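Every protein chain of the complex appears in place save one, which is left out.
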Amino acid sequence: MAVQSNLKNMAAVLTLTCLLCSAVLGGAYALTKAPIDAAAREKTDKAIGQVLPAFDETSYEVATVDGKTYPYYKALRGGDLVGYAVESTTIGFGGNLSLMVGITPDGVVYNTSVLSHSETPGLGAKCASDAKFMAQWKGFDPSSKILTVKKDGGDVDAITASTITSRAYALAVQQAVDVVKALEDPVEPGVTETTEAEGQVEKSQTQEDPSHE
Amino acid sequence: MEYFLIIISAIFVNNIVLAQFLGICPFLGVSNKLSTATGMSMAVCFVITLATLVTYLINQYLLVPFQLEFLQTIAFILVIAALVQMVEIVLKKVSPALYQALGIFLPLITTNCAVLGVAMTVVTKEFTFGGTSHLLNLGEALVYAFATSLGYGLAMVIFAGIREHLSLNDVPKAFKGVPIALISVGILALAFMGFSGMVK
Partner (left out) sequence: MSNKLKLITDGLAKNNPTFVLLLGMCPTLATTTSAVNGLSMGLATLFVLVLSNMAISAIAPAVPDKVHIPVYIVVIATFVTLLQFLMQAYTPAVYETLGLFIPLIVVNCIVLGRAEAFASKNGVLASACDGLGVGLGFTASLTVLGLVREIFGSGSVFGWNFIGGHDGMLAFVMAPGAFICLGYLMVLFNKFIKKD
């Protein structure tokens, strides 16, 4: 029932199909680009909303601490600083583990939220669903508690059978804490919010960094 | 050292069939006999490595510069389909013996999701080595592709061996064929889980 094949019609049909399909996709890409970006933004906004007390405006900035760059959001309420939401990424068991960590200006963790992870379902993936594990970050005060898992002598309750994920999570929180520490208490004021700040703020990251265990 | 990690991880820890679930259809389809399983594995090995090379370059030098990453799926599958056809034609002309051995498997490979899967993985997934993560460069991508297909071959050959023995056993009627095969793969996958955490 299909047409006899010859070189001309084969080439013509293939070319036509490819052109048509690319055109359709190009159009669809242009149409869906805005909603896709909006979805990504909404996800970030939702995460910030979860990890910080009520605020009415945020500003996006980037900080560099210890050679790593961290996007963060400064949240204000009526002009007063309510806290920082820092995106912090470490390496878990299955790949990157990305967190949004909300920290109030006094350096206490307000809450955390998992942005993306590739941990094992049923094991490490619980870092995004296990109520007990997630609850311990609310109000975690890094000045009185140690941000490593109990197995390593710290105060973090690890997820059962997922020490590597729990360590990565604690490290990500620690990184965010260090970022805020550097922002709140810059060694040389005014230079922490840009990438030039590298050298100065390194000094503020001192004790109990589990990456050097 | 990095290459070594990639190889071990791709063959054992993240075995493409037993841990990533790619290329299951041909895995179940042609693993009845050890000889066909070997032939298929070799053909897959050849195509995966070649396809990864070509798609990696296309992605790097065509799609990324023109911000056309959204065409990845369609571009890659076309390239793979064309490549498989070309390999078939070239092989027929250049090495009839090899064509005899691999020829019948080649048409099946276009729809083997392992090929597209590996091609997509190397350009999108960040791999982690010793505390940092980054996208693979061309050399690493090729090593990864080759090692992955070796892992495919390994799983295939082990499983074909198991299946040859299974066919001699008296299996309940409802279990005959694919069901018992799947359950055996499950047990094999359980064994391969022992490798998890080996590369860290």
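Assorted remarks:
For clarity, chains are labelled A and B in written order, and residue numbers in each chain start from 1.
In the analysis below, a contact is a pair of C-beta atoms (placed from the backbone, for glycine too) under 8 Å apart; a residue touches a chain by one contact, two chains touch by 3 or more.
All figures in this text were calculated on a predicted structure; none of them were measured in a lab.
Of the candidate positions B:60, B:111 or B:133, contact with the unshown chain belongs to B:111.
Among B:89, B:135 or B:178, only B:178 touches the chain left out of the display. Within the entire complex, the positions of chain A that touch the omitted partner chain are 1-6, 9-10, 13-14, 17-18, 21, 24-25, 28-29, 32, 35-36, 38-40, 43, 116, 120-123, 131, 160. One chain of the complex is left out; on chain B, the residues touching it are 18-25, 28, 70-74, 77-78, 81-82, 110-113, 115-117, 120-121, 124, 173-175, 178-183, 185-187, 189-190, 192-193.
Note that only the chains that are shown with their structure count from here on.
Distance between chain centres (mean CA atoms), chain A to chain B: 32 Å.
On the side of chain B, the complex with chain A involves touching residues 70-71, 74, 78, 125-128, 131-133, 197, 200. On the chain A side of its complex with chain B, the touching residues are 18, 21-22, 25, 29, 91, 93, 95-96, 164, 211.
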